[in-house]
Each structure stands twice: as structure tokens, then as C-alpha cells.
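Reviewing the structure listed below.
Yeah, one chain of the complex is gone here, protein chain that is, but the others are all in their spots.
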Amino acid sequence: MEQLLKVENLRVSYHSYAGEVQSVRGVSFEVNKGETVAVVGESGCGKSVTSKAIMGLIQCPPGEIKEGSHIYFENQDLLSFQEKQWEKYRGAECSMIFQDALTSLNPTMNIGNQIIENITNHKNVTKLEAKKEAIRLLELVGIPEPAARIKQYPHELSGGMRQRVMIAIALACNPKLLIADEPTTALDVTIQAQIIDLIKQLQQKLGTSVILITHDLGVVADIAHRIVVMYSGKVVEQGSSEDIFYRPKHPYTWALLKAVPRLDLQNKQQLVSIEGMPPDLITPPVGCPFAERCPHTMKICQTTPPPTYHFEDGHEASCWLHHPQCRKENLPFVAGGGQECQE
Amino acid sequence: MEDKAIKINTSNVLPDDAFEDVVKEKQPAGTSYDRGLWYDICRSFKENKVALVCLIILIIIAIASLLAPLSPYDPDAIDATQKLLPPSKEHWFGTDDFGRDYFTRALYGGRVSLTVGLASMICTTIIGTLIGTFSGYKGGKLDMVLMRFTDIFLALPSFLLMVVLNTLFSPGMVTLIAVLSLFSWASVARITRAETMSLKQKDFVLAAKSMGASHTEIIFKHIIPNMSASIIVAGSLGVAGAILTESSLSFLGLGVQLPQSSWGSMLQLAQKYILDRPSMAVFPGLLILFTVLSFNIIGDVLRNALEPKMIK
Partner (left out) sequence: MKKFCLKRVVESVIVLILISFFSFGVIELAPGDISSMYISPTMTEEEKQATIEKLGLDRSMGERYVEWFKGVLQGDFGVSLSNKRPVAEQFAEKLPATILLMSVSLALSLVISIPLGLIAGLKKNTIIDRIINLIAYIGVSIPSFWLAMVMIIVFSLKLRLLPSSGMHTIGVDSAWDTIKHLIMPAFTLCIGNLATFTRYIRSNTIGQLEEEYVLTAKSKGTSKGKILFRHVLKNCLLPIITLIGMRLASLVVGSFIIESIFGWPGLGTLGMSAIQSRDYPMIMAYTMLSGTILVLGNFLADILYAFADPRIKQGMGEAHGR
């Protein structure tokens, strides 16, 4: 498969009153063409910041993208882009859907014009052609009577409809990459499924690559090809959907899976909640960031950050439990068998 | 990932005890970052140099007004030989049309202006807070009626009514304070009502209620202290507004009566002599400007510093 996006050692900090918040601390992952990658983690783990960095939406200051970070899009380093290049790239090559469509749409501009804006930004078309295209897009995302809806304002639509409009805007110029940042969090459960379905359908139809950012593993189960699990600004585990769901290698992933309500559980297993709070990113812990909340913490976890262990087919996890010297028993998953990777 | 150098790490064997379990101590749940109102106020003055300068200006003006009797001149002593002198070593601000020392009069005027400003702010805050809290706490029909009433007070052309009231009743300090308070409590009431509405839903109020605290106890012990940040801000901005309005009223001759003076009434006099002695207009005006400006800036700085508290 051809590679579309490669994030390499991305580090992003925000400068605040209290000090430097290290939101993203060395994140690396890849997205291939036509692939759906889910980035999963709880709020504040840096997943949204990562997606904003890919879109070039990090305000500097207070944000800062550290030296040595790279984001390659079709082998071009985005972080060396000038503003004009960014403008060409945003919306045309890569576009984004935000969490809350109500606040993400301009309240005083009708939805038609908001879609047309994206088209005219990148294509040399007449107003009328752009309008026709906007109607076609609204139809594509499943909005009934698109020709009439085009004059409506965001607050006149339901939550699900608004999110469809957001998708229509994002897809207006047939981007190669679509980033969906918690696209369903603000919606009712039934609408959630519809929107995820829509993204899946469109992804298959248009061949777009998708980065789906969510805190809910349940949402990504049948759409993601690969899953990246983030915790406290780092990638703790990544691998194919099956790997993550059936062969998790990191206690955090395992705990996340236990926290997803499922219908297919055999015996009456209880939902598990993860005790404690994620660490403070102004002074991140020296060892493994999850050590504080991990049920299997060892001495080394508190002093040294764990290395990344590679398993089969690009499945990797950063946890000391996979170290050959580790003799732990009664683990909920198979430890060891990975190869330590030195970067 | 395949292109990355993967090698089995054998050289770096770790001590075995590194993999021993640790016994974790329970962390106390949630550290509090709440350091109290005073801490926030002091910090905002430390961080914001402009606010500090304003505070110093205010302190200087206040102390100078308090120490006014130390001036060698009697503010009311008329001396026909010393009429309308320009600023000099003996008379820093010059003298007025009766030969009175202008600087001394400005100090005594400061007493009046600051007293009226502070006193009417205190009255305004008390009336406004009581009405606002009561209205917000009780809710229902009473709240609706009180708030309509407040809205009407906000919509009145208050300054004109103040002018009319002051004309018809004998002007003076007490009238000034009363009239100023009468027309400015409404905005404080709006603010405190909104805060009460949200505070009365909070757990600590519900807890106090469930433990049998009376309504008065809840209002005065739990709700009002928790609004102190907004009240302080409203107060600071309120003083600024009151001093400005007082100066306008005094300028129209509706403030304190002669021989007493305030900065505003000094300007009324200065207007008469604007052709001969324009400098007479400068000093009282600057004093008003600096005082009001300082209160305004301090109010805003406090608002920014205490805002997270208000939201909480």
C-alpha cells in the first residue's frame, strides 16, 4: 500500500501561565492511501493536538511545534510549508471535521455559502457551478431536499444534519485525507452510528484516507483498519484493528477495551473503569506515563520510559512487561515475544 | 516501520529487581489549586505593573486628601490681594477668584469626591446585592417582578433624573450619595442575581440546606461570600462611575454647596475664568481623570484575575 501521511516524532507544547504543557511528546504513525486509522485515547492525551498539527492549525504562540518533528504528506514535509502552501493544502488535500458542528459552522452564514467557500477557495469555478456542486455534495451526504436546504442556517438543522453538512464541506474538493476529530461525540447514539456509517461509505466510495479521532473504542470497531492508542502525549500501542481488539499488548489498551460496553460478552463481566487521572503534562513523569494508574507497575516503570516492542505486522507497544527479563504472571494478555526497537 | 533498525538488545541487561512490583500509595484525590481571594488579588497586582501604578496613584491621592488639614492654608480663607494667581512656589496650583489656595482646595475637594464615590459605591453594592440575591434566591413571581423593576431602572435616563432630583432637593453630600445609589444599584442587582441563580444549585448550598440552615444563613453565610469576587469588581468599577457622575453633577452646580468644594465644582468655577486662567481647569480635571482611570483599570485587572473563580 502506498503511504500518504507519515508523522514522525511529533512534539507539540503549549505555553501557559502555569508553564509549558507538553501536549504531544514524540508521536509517530503512518496513514496509507485509502486506509482508515483511528487515534484513540482519553481527553487531554494529545490526539486533537496531533490532528491540528497535521492541518497546520496550531496557533504559535501559545503553541510550539518542537524541532525534529516531521509530518510528511506525500513525501513533502508539511512543517516547512509557508502560509500560502498551507492554504492550498487545507481543504483541498486534507480537510477536517470537528466535534461540535454547531459551533464549528458560522452561525450567520447559510450552509450553502459555507460549502461554496471551500469550492471557490480551490477551484476556478463560477458561483453557479459552485452552487450546483454544493447541492450535489449535500445529496451525497444524505441530506434530503438539498436545493432548499442550501439557504438554511446552521441552527435550523438538527445535530446529525449539521454534522453531515460539515462532512459535505470537508469533502467538497475531494481531499486525499479526511481528519474527523470526535465527529460523533456531540450526537445521540443512533445518529452516531449513522454518521460513522456515512464516513465509512464515503471512504469506500471516494477512496479517501481517514484519520478518525475518538475517545470511544466502540465507535471505531467496524470502521478502522488500524488503531493508534495514545496516552499522555505518547503512542502507547498501535496495530491493526484485530491486533488491538483481540491481542492488546499494553495494559492501557486492555483497560480501555474493558471500559467499552459490549453485547457479545459471554459471562457477566463487569465494565472496568481506570482509576486515577492522567498525569500533569507540565511536569510529565520520568518513567512510563501510565505507571501511576497501571495495575502491574514495576520499579523500572517509574524510573525509565519503556522501549517500543515490535510484534508481527506492525503491531507495536511501549511497555516494560514485554522485556525478556520481566517474569510477571497472571497478566490479562500474553506478554513478551516482541522485539525491542531502538530508535 | 520495517526500515527502522531493529536489533535485539542484549548488551543492556537490566538489574532484576527493576521488575519487582511496587506498592502504590493512594494519592489524595484531586489537589486543590484554590488559594483564596486575597492571594489572587495580590498576585494580579504583582503581575500587572499598570495596576500597581494605579493603586499607588490612588493611595497617594487618598493619603493627600486625608492629610489636607496639614496644609498651611485654610481652604476657605478669602484673600482679595491674592486673586487668581498663577501656579507658584507658595501656591502650587495657584489661587482662585477669592484668593484661596487652589491646591488646598483640591485636597479638600478630593475628600468630597472620594467620600461620595466610596459611600455611594457601598450603598449601591449593598442595595444591589440584597435585591439581586433575594430575587435570585427566591425565584418565581417575586423574581420576575423585581427583575422587571430592575430593568426599568436600567432603562431610565438616570443622569437627567439625578439632575432633576438634585435641583429640587437641597443639594449636598447626603443628597448626592442617596441619588447616586438610587440610580446605580440596578446593574449590581443584575450581576448578583445571575450569580445567586447558579450558586443556589451548588452542592454546598444544597448541603447547608439539608442540614437545616435557615434561608438567611444560606444567603449571608454561603451565597454572598461566594460572590465576593464579582462584588469587588463591580465595586471598583462602581466607584469610578460614581466619581465621574458626581463630578458632572457638581460641575452643574448640583453637588456640595459653597464654601465646600469638590473637583467637579472647582471645574465649574474654572469654566468661568477659562479665558483668564485656563490652568485652573487643568488640575481638578487631571485629578478626576487619574482617579477614575485608576479605579477602572484596577476593576478590569481584578475582573481578569478573578474571572476563573467567577466561572467556577
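For clarity, chains are labelled A and B in written order, and residue numbers in each chain start from 1.
In this text, a residue touches a chain if its C-beta (ideal position, glycine included) is under 8 Å from a C-beta of that chain, and two chains touch if they have at least 3 such contacts.
Keep in mind that this is a model prediction, so the values were computed, not measured.
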Touch criterion as defined above, residue of B:S71, B:T115 or B:S158 at the omitted chain: B:S158
Selected residue (touches chain absent from view) among A:F98, A:Y231 or A:F311: A:F98
Listed residues A:V21, A:I169 or A:C301, member touching the removed chain: A:I169
Contact partner of the left-out chain, one of B:S71, B:T115, B:Q260 or B:N296: B:N296
Positions on subunit A where the hidden chain makes contact: 55, 57, 83, 86-92, 95-96, 98, 100, 103-110, 114, 117-118, 121-122, 153, 155-156, 166, 169-170, 172
Footprint left on subunit B by the chain that the document does not show: 151-152, 155-161, 163-165, 167-170, 240, 244, 247-248, 251-252, 264, 267, 270-271, 274-275, 278, 281-282, 284-285, 288-289, 292-293, 296-297
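Rule of thumb we're sticking to: only the chains that are shown with their structure count from here on.
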Interface residues, subunit B side, partner subunit A - complex: 1, 4-9, 13-14, 16-22, 24, 27, 30
Subunit A residues touching subunit B - in the complex, by the definition given at the top: 30, 276-277, 292, 296-303, 307, 310, 314, 316, 320, 323, 325-328, 339-343
